[in-house]
Each structure stands twice: as C-alpha cells, then as structure tokens.
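Quick notes on the structure that follows.
As you look at this complex, bear in mind that one protein chain is not there, while each of the others sits in place.
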Amino acid sequence: MSLLDVEHLRVEFPTRHGVLVAVDDVSFSIDEGEVLGVVGESGAGKSITGLAIIGLLERPGRIARGTIRFEAQKINGLPKEAMRRIRGAKIGAIFQDPLTSLNPLYTIGRQLVETITTHNDLTLSQARGRAIDLLNEVGISAADRRIDSYPHEFSGGMRQRVVVALALCANPRLIIADEPTTALDVSIQAQIIALLKRLCRDHRTAIILITHDMGVIAEMADRVAVMYAGRFTEIGPLRDVIKSPKHPYTVGLMNSIPIISHEIEELPHINGSMPRLHEIPPGCAFNPRCSRAVERCRVERPDFMPTGNPGQMASCWVFDKEIGNDGNGR
Amino acid sequence: MIGGWLRRVIDHDIFYSFTRSPVTVLAALMTLVILISSILAPCLTPHDPFNPASLNIMDAFTPPVWVEGGMWKFPLGTDDQGRDILATIMYGNRISLIVGFLSVIFSIVIGVTLGMVSGYIGGWLDAVIMRLADAQLTIPSILIALMVDGIARVSLPRELQNEIAVYVLIFSIGIAAWPQYARVTRSGTMVEKNKEYIAAARVINVHPVMIMLRHIIPNVMGPNLVLATIGVALAIIIEATLSFLGVGVPPTTPSLGTLIRIGNDFLFSGEWWITIFPVVALIVLVLSVNLIGDWLRDTFNPKLR
Partner (left out) sequence: MIFYAISRVLQSFAVMLVTAFVCFILFNYVGDPINNMVGQETTIQDREALRERLGLNDPTAVQFLRFLRNAAQGDFGISYRLQRPVKDVIPERLPATMELVFASAVLALALGIPFGIYTGLNRDTWLSRAILTGSLAGVSLPTFVIGILLIYLFSVTLGLLPSFGRGETVQVIGWWTSGLLTVSGWKSIILPSITLCLFQLTLILRIVRAEMLEVLMTDYIKFARARGLTDRAINFGHALKNTLVPVITVTGLQVGSLIAFSIITETVFQWPGMGFLFIQAVHFADIPIMVAYLVMVALFFVIINLIVDLLYFVVDPRLRMDRVETAGQG
C-alpha cells in the first residue's frame, strides 16, 4: 500500500482571463520512506502540486478534480480542522527561504515547543527537552543554549536546520520539501541534503523533493518525476531517468547539463521556452519545441505510457503500443 | 486611430476594474457633475450670490423648497443675506476645487523636483533634503498649513491680505504636502538611475537635466499620481478646515468651509439648511474624490490583484 496516492489531480486558478490550469491531470504515488524528486522549470507547477497535497493552496486556487489519498484515506476536501491535524503530524512541509520561514519575533525554542505541544500531549518542560533533542539531531551544537536564540542570530544553513527540526516535531510520515536548498550557499546545500537523507533514513520519512536543480535530485532522490507546463512528462527510477531519459523534454534537459570533463563549443539547449499557463498548446504541451513531434502530438494529449524500462513512464506518443514504436525500434 | 485607442482603453485592466466597481463609477459621475456645475456656475445660477447688488434682504432665511415657506426660486433655501444656498454651494465648490487642485500641483512640482534632485545627485544634498522632509512629515499637515498661513498673516500688510489670501492658502497647503511626493520620487529616481539606459544616456553626454526630464520623470510619475488622488481630497479638507476656522479664504470668495462657518451660527436658531447643505456638498465632494483614489490605488497595487 502506498503512503500517498495522487490520482488525476487538477488545480485551477479562476482569473479574469479565464480559468488557468496550473496542475493538469497529474497522477503518482509514493511509498513509505521513499524520496520522489519533482523537477522542472520555474512555473511548471511543482510547488502548486505540493501545496495542493498539504491543503495550503492560496485562493483563488482550488483543486478542481482528482483525489489525493494518504494512508488510504482521501484527504482533499476534508474539513479544515481534520486537515489541520494531518498537517505537521502526518504531512509536513519545508519551504525555500529559511529566513522568512521563521517568525523573527519569537525564539526558536518557543516556535519548536509550540509545534510539539500542538500535536503531542506533553508538559512544557517535556516539550522543551524534545525540542533540544531535535536540535541536536539536525546538527545544531550547544542546543540547550541556542534554543533560546532568535532566528536572526543564526546563519542561513543553521536556520534551514531549524526549519527541518520544526518540520520533524511531530514525526510526519511525508515531508514536502519545496526548493529546500535553493536559497543556500552551495557548500551549505550539500550539508542540508546530507541531513535530509540521514533523517529520511532514520525516521523512514518519505520526501517529495521539489526543485529545479538536477544536481540536488541526483544526490537525494530514489525516483524522479519531470514536470512541464503543469503535467508530468516522465517518471521513473533516478538512474534510468538520468542515464536513459525517454521523453524528448527529459532528453533535452539531460543533454543541456554540461559535463565538466567534456569540451564543448556551444551549450546545448532546447529551443523556445515553456508556455505560459494561458498559452498552453493543444495536444502535448511540449510539441512546438519537440524534434520528434508528429501530427498526433499536436492534436491529442498523451497519457503516461510504459517505455520498456520497468517503472519508467513517459507521456509521449512515441511510446504508444499502437504505433509499436518505443523509440528504440522495438 | 481613435477607434484603436478606444479599444485599447476598454481592453485595459484599469478600465475593467473600473467598470466592475459600481461604486467607483458612481463616484466618478458625481465628481463630473460637481466639476461641470462649478465651472459653469456663472451660467447656471440666476445671479452671482456674492454680488451684494443682486441680493434682496427680504429673501433672507427662506427655507428649502420642500419645507413650508420655501420657493422653487431658491431650491435649497437662502441664508441670512438672501443668498441662494445652491448658488453659494456651486461657487463654493469652485474655490474648494481650485485650491485643492492647485495646491496639489504645487506640491507635486516642488516635491518631484526636490525628490528627483535628491535621488539623482545624492550626497549631502540628498541628506539635507530628506532630513527636512522627514522632519516635516512628523508634523500634521494642518498644523503646517496653519503655521504658514499665520506667518503670512503676521508679515503681510492688512490691505494685501484679502487679495492674495487664496494664493497664500494654496502655498501653505502645497508646502504642507511636498515631502510625500519628494520621498516617492526620490526612491523611484534612485531605482531608475541605476538602470542601463540612464548609463547609456550619460555616456553620450546627455545633460543631466535632460535625462531627468525625458527619462526619469515619466517613470516616477505613477506613484505620484496615486498620492495626488489622496492629496486632492486632503487638500480640499484642509482648505475647508482653515476656512471654517476663519484663517482660510477671505469672506468675499467663500469656499464650502466658510459657508459652513457662517451657517454654524444659525444651527441652533432653526435655520439648519444654511449649514447642513454646504456640509453635505463637502462630504459628497470629498467622498467621490476618495473613492476614485481608493480604486486607483487598488488597481495600481500589484499585490492585491
């Protein structure tokens, strides 16, 4: 049984230009303890997917269709209070900027204790003890003194560790990490990634790792999903997606990552750019930029199809069994 | 060509939000009515209410037309000198609008100039101007206007006072408001100054004044205009207040504030209309301007979209 099951999720934003579809018919599942990377350009809809799962879509956004099941229970459309109890305790989230994620007017101890006591029935001193344990676990030294410091007294990397500690207060089974390392220095990034990996292993916490940085995905993820214009274009085990990408967009992405040992004259790139939400072409969203597009691609939108590799799916007509062509001539 | 321009206006976001907000449309209509009626006042009124020769003391204290004793000739009644209240209101609107707009224009001219110079040149000049602006901003504008007006009163000979009182008023209200425009212009200038097209202009030796006029001004006027919409309403209120207190326009060219002050004496003796109608006129005027300003601000604020 999967921990999280997302089926045909569709998130819409009604605007005066019409209804914008930010997430269009996305389906996937995650098992306990698994790290799923969701990679894509800015504006592809990755963050919105994460927000939809945890129920924090900002208005006027709303889930128009689809089901989100957590531990076999449907959680989209739950009443506010029920959803609140799931947040933090079952599903947690961490966001990009650790400085703005922490309330500057309260000590981190106060923020930790508050979160702990919201979900657990502990006395204040018990909660404080647990907070210190958490701080130790995320690698903050002298935790019993630092617990009474304010957020602005920490450096960026330390702050993000505090954020991770806060997210882990009630031991959630799933954490949605939205660009957790983007705002950090490269050297700190590696440390935070290592931290997340260790905690995920120790607590058997599943992570949805949302980022545009392939490098981070390569370090952490078990599986990868590639998102484009609100849709998943490919999903599969990490090695397979990176080493043998199937969807033309993924191919383009992997090709455009320069390899430091190879000499190249010109940086390869994919012509054109991802369409804005109100300009998504009919059929496959990638078709105007795709070198392998056929007439069908411009008309009919492809669903996920098996590609021959176990567990690796791509939404591309090239892999359609009817055509009988999976791109490798088989 | 006009068709194309019209279509662009109607398609624009601003027009959309304008027509979607019935309150704003109403406010705009009211303002238009007030504007037109005050410009055309001399044509619309039977006589100039402030020309003593045209008055008949026998008409004094006529109540509004729907009260017993009223007449259609004076739809809103007359005051203690026989002046038609509707006519006085229309003339009063004129003064209120003139002072309101001119003082804001004055503030903008001073504020934008000082703000631009401050932001562009920087250094100690910037520090001095901003200190001055900050110091002035801590004092409510009404007090500043009062002070300036008081100084003028003290320093100018009495005979001149009545004639130039309106200009003194425009000056005092204008002086009271320049800091906000200066501030906003300064930040806009500092942002623009660092952009590449300004560096390019400097490279080809365009004179700084030309740079400021041709490039910087158009780009910083946006927030200034938003401030101006609030500013006009505020200027009208300050002028009305000063006139009510007796230190505003001279009694020969009364504004709505003066009318209210005059009528206040008769509030208790039963001739309520002499004060209440100018009060209503003032409220309507300020409310309309405020509503349009609110809508403009909401439209230009990207965060609230």
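The letters A and B name the chains in turn, as written, and every chain counts its residues from 1.
The criterion applied here is as follows: a contact is a pair of C-beta atoms (placed from the backbone, for glycine too) under 8 Å apart; a residue touches a chain by one contact, two chains touch by 3 or more.
In this text, all values refer to a predicted model and were calculated from it rather than measured experimentally.
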Q | Residue touching the undisplayed chain, where the options are A:A22, A:I63 or A:L166 | A | A:L166
(Q) Can you say which of A:L56, A:I257 or A:V294 touches the chain missing from this structure? (A) A:L56
Q.
Give me the subunit A residues in contact with the hidden chain, please.
A. 54, 56, 84-89, 92-95, 97, 100-106, 114-115, 118-119, 140-141, 146, 149-150, 152-158, 163, 166-167, 169-170, 184-185, 187-188, 191
Q. Hey, which subunit B residues sit against the chain that's not shown?
A. 135, 138-140, 142-143, 146-147, 149-151, 153-155, 233, 237, 240-241, 244-247, 257, 260, 264, 267-268, 272, 275-276, 279, 282-283, 286-287, 290-291, 294
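Note that only the chains that are shown with their structure count from here on.
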Q) Cα centroid separation between subunit A and subunit B, in whole Å? A) 54
